[in-house]
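Missing here is one protein chain; the remaining ones are kept as they sit in the complex.
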Amino acid sequence: MSDTVSSTVRDIVRVEDVRKTFTVWRKRGRVRRERVVVDAVDGITFSIAAGETVGYVGPNGAGKSTTIKMLTGILVPTSGLVRTCDLEPSRERVELARRIGVVFGQRSLLWWDLPLADSFDLLRHIYRVPAPAHAARLAECTELLELDPFLATPVRQLSLGQRMRGEMTAALLHGPELLVLDEPTVGLDVVSKAKVRTFLRDLNAQHGTTVLLTSHDLSDIEHLCNRLLIVDHGRLVHDGSLDALRDRYGGERTLVIDLTEPGPPIDVAGATVHRIDGPRQWLRFRRAETTAAALVAEIAARYPLRDLSIEEPAIEDIVHRIYVDGA
Amino acid sequence: MHVSEAWTMYRHLIGARVRSQLQYRTSLALDFSVSFVVTFLDFAVVVVLFQHLPALGGWTLPEIALLYGMSGIGIAIADMVIGQVEDIHVDIRSGQFDVVLLRPVPTLLQVMASDLALRRIGRVLQSVAVLVYALAAADIAWNPARVALLPVAVVCGAFVFGATFVLGACLTFWVVGSTEVASTFTYGGNQMTSYPLTVFGPWLRRMLAFAVPLAFVTYFPGLYLLNKPDPLGYPQWFQFAAPLVTAVFVVTAGLVWRTAVRHYRSTGS
Partner (left out) sequence: MPYLVLVRAGWRRWSAYRAATVAGVITNTAFGFIRAAVLMAAINTAGPIGGYDTADAVTYTWLTQGMIMTIGIWRWTELAVRIQSGDIVTDFSRPLDLQGAYLAGDLGRAAYQLLARGVPPFLVGMLAFDLRFPEHTYTWIAFAAGMVLAVVVSFGMRFLVNLGAFWVLDFRGLYAVSSLFLTVASGFAIPLSFFPAWAESLLEVLPWASMVQIPIDVFLEQRTGAALARGLALQVFWVAALLGAGRAVLRVATRRVVVQGG
C-alpha cells in the first residue's frame, strides 16, 4: 500500500466497502424460474491518488467491469461509498463525465458510419471543448498514435488496432483527469499493443493523467502500471506494487522441454520437473534463481533437445494461488 | 442544461447525421418518393371506403380527412425526430447504452440527436396534402380561434406522438422483446385518431385516446374546427385542452424515461 499520501496529492478515486448485488432469474425446468442473488462486488476498499497508474486484474466474472462501471457512473452501487474526482458517480453523472475518459474494448465511443475525424469534431461539441485546446490535443494524439492515414476513413472500415487508437483519442480530447480503460488491448496485434502502452505511459508521465486499466493480459500491467489491484469473486485479494506481487508469488515460470524420445526426468540445477508426458517434460524454475536462457543452454548441452517453449503463469493461476494462500 | 445549449448540441450532432444521409442522395430520393406514394395509397383506401358511404360516424370524407391529416402530420414528425428511440432496445441489450451514460449530455437528448429520418418527410407532405384537401372541401367557419387552434393542435400532436414513442421505448428497459407493444399506441393510435371517436367502443376510446391523450390533439380540436356537436357528450373545454394535456403528458414521459434509465443503472445490461 502506497505510503506517500500527502495533503497535496488528492485521491482521484475513493472506494469504501462497495458492494453490488445482482438478482438473476435462472430457469429451473420448463416453466419455473428461481431467483439467484449474485454478489458481483462484495466489499471492496481502495484509493487511487492523482497521477498513479493502476492495474485492475482478475479472472472473468471477478467483478472488474462492475467496479469500473460503478466508478464511472454507469452502474449504481448497492451499498458503500464511491467517489471519483470528488464527485459521487451515481448522482453527478453529467459533471463527472466531463472529468473522466473511458475506453471500452467492447463498446465504441465513435460514430460508426462517419469518418474518424467527424467523430472527434462531434465530441468537441458534446464536451464543449474550446477549439484551440481541442486542436492541440488532437494534434498530439494524431502524431503519437499515427492517426493521419485513416482520419478520413469511416469508423466501420477501420481495423481493430486503428479503431482502438481512435477510441483512445476520443476519450482524451476533453482533457480528463482520469482515464479508465476496460480491456483495451483485447484482440490487438503485438505492434498495436506496444503503441498503446507507450502512449499511455507518456500520457501519465507528461500530463499527469491518472490511469486505471483492467486487463486480462498481465504484460499490459507489467509495462504500464506501478500498482496492481487483484480482485477475485468480488473481493480485493492484493493491493500493492508489481514487485510485491512477484516477490509474493515467487516469479515462477515453466519451461516445456521436448526431447527426441522419452527419457528420465531432466536433472538440472535451479529447476524441478513437475510433469512428464512421453518425450515432453515440464520444468518449474524461479525467476530469482536462474534464467530460461541459462537453463536451456545447460539442458541442450546434456540432453537430446528437440524443441522447447516457455509458459508464463496465467493470471488465473496467480490469483488462485494468492487467494488460496490467503489475502 | 439550458434550452439554448441543448439546441446547439442538437444542431451539431444532427448536422453530421443529415450530411451522412444526404451523401446517399439517390437512395434518399427513392425512399422519399416511395413513402410519399405509399402513404397516398393509405388515404386512397379511405376514399375507396367512402365510395359506399356518405358519412362515417357522422363525419363526411373531408371531415375525416381533417382528422387524418392532423394525426398523420403529428406521427410523421414525431417519427422523424424521435422514432429512432424504438431501436433503443438494441443498445440496451448490447450494453452500448453505457456510452450514452458516459457523455455529459442528458440521455434523451442524445437519443433525439442520434438521427433525423429525412425519408419520413414523404409522409409529412402526404398528410399536409390531405389536410389541405380537408380545409378546402370541408365547411369550416373560420375565426381567429380556429385559425390559431389548427397549428397548435398539430404541433401538440407531434409532441404527444413523440412522448408515446418514448414511453413505448421505456417498456423495453424492463421487458425484453416488448418492442412491438409500443406500435399499438403509436401506429395504432394514429390509425384510430384518423377516424372520429364515435366509431370506437368505450375500451378502445379509453386506452388509445385518453391513456395516450391523442384525442385531445385530433378529435376534440376537430370538433371545434368543424363546429360539430359531440354525441359522446364530453365537456366542451376538451376542445381547447391540447396544450395543457400535451405538457402534462410530455413531462410524464420524461419522468418515466428517467426511471427507466435509473433501472438500467441499477441492473446493468
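Letters A and B name the chains as they come in the text, with residue numbers starting at 1 for each one.
Note that a contact is a pair of C-beta atoms (placed from the backbone, for glycine too) under 8 Å apart; a residue touches a chain by one contact, two chains touch by 3 or more.
The structure presented is a predicted model; accordingly, all values stated were derived computationally and were not measured.
Q: Just to confirm, in the complete assembly, which displayed chains does the hidden chain contact?
A: B
Q: Among B:159, B:195 or B:257, choose the residue that contacts the chain missing from this document, as touch is defined above.
A: Only one of B:159, B:195 or B:257 touches the chain omitted from view, namely B:195.
Q: For the chain left off this view, which of B:3, B:41 or B:141 is in contact with it?
A: Counting the whole complex, the residue in contact with the absent chain is B:41.
Q: Name every residue on chain B in touch with the hidden partner chain.
A: Contacting residues on chain B, toward the hidden partner: 24, 26-27, 30-31, 34-35, 37-38, 41-42, 44-45, 48-49, 51-57, 175-181, 183-184, 188, 191-192, 195, 198-201, 203-204, 208.
Assume only the chains that are shown with their structure count from here on.
Q: Measuring from the mean C-alpha position of chain A to the mean C-alpha position of chain B, what distance in angstrom results?
A: 47
Q: Taking the touch rule as given, give the residues of chain A at its contact with chain B in the complex, in rising order.
A: 22-23, 66, 69, 72-76, 90, 93-95, 97-98, 102, 104, 106-109, 111, 113-114, 118, 121-122, 125-127
Q: Looking at the complex, which residues from chain B come into contact with chain A?
A: Residue positions touching the partner: 1, 8-9, 12-13, 16, 20, 94-96, 98-99, 101-106, 262, 265-268.
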